[in-house]
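Below is the structure I would like to discuss, written out as structure tokens.
Every protein chain of the complex appears in place save one, which is left out.
On to chain A.
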Amino acid sequence: MNTVVAQLQRQFQDYLVSLYQQGFLDNQFTELRKLQDEGTPDFVAEVVSLFFDDCSKLINTMSRSLERPENVDFKQVDSGVHQLKGSSSSVGARRVKNVCISFKECCDVQNREGCLRCLQQVDYEYKMLKTKLQDLFNLEQRILQAGGMIPQVNIS
């Protein structure tokens, strides 16, 4: 049993580290994990799922605003991007945040094509992240079910 737990734990550790190394996550995610304790065991999962819901809602709104080329409400797009940027930086979704930065630039110069491209990219990135984090949480559950503890991973 222990070896299974150890194996799972190592898997978890490697996976998490790889997420950092590939730039999906940054320090803020580490901070989030710090906040999770016995009193709030699902804190990270809650925050992250809230984030993904937020993402899909915002992306929908923004794609509607960017739909018609002659009547683009850049203000709304801008506020959406801003929200998204704030949220992604709060959870540590690094890639998403970076795309938001370029997105904001396109929005400032009112470049519809650029905005559309960024929107697509944001969509892709958050879905990717969602998948990855889902895998991570699954790993966590398996460790817990196996009776082990989630290892503290130090990301330097």
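Definition applied: contacts are C-beta pairs under 8 Å (C-beta built on N, C-alpha and C of every residue); 3 or more make two chains touch, one makes a residue touch a chain; residues count from 1.
To be clear about the criterion, contacts and distances are computed from a predicted model.
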Chain not present in the shown complex, as UniProt names it (candidates "Small ribosomal subunit protein uS5", "Sine oculis homeobox homolog 1a", "Emerin" or "Ethylene receptor"): "Ethylene receptor"
Per the touch definition above, residue among A:V5, A:L19, A:V47 or A:L129 touching the missing chain: A:V47
Residue among A:S90, A:Q121 or A:Q134 that touches the chain left out of view: A:S90
Residues belonging to chain A that touch the chain removed from view: 27-28, 31-32, 34-35, 37, 39-40, 43, 46-47, 50-51, 54, 75, 78-79, 82-83, 85-87, 89-92
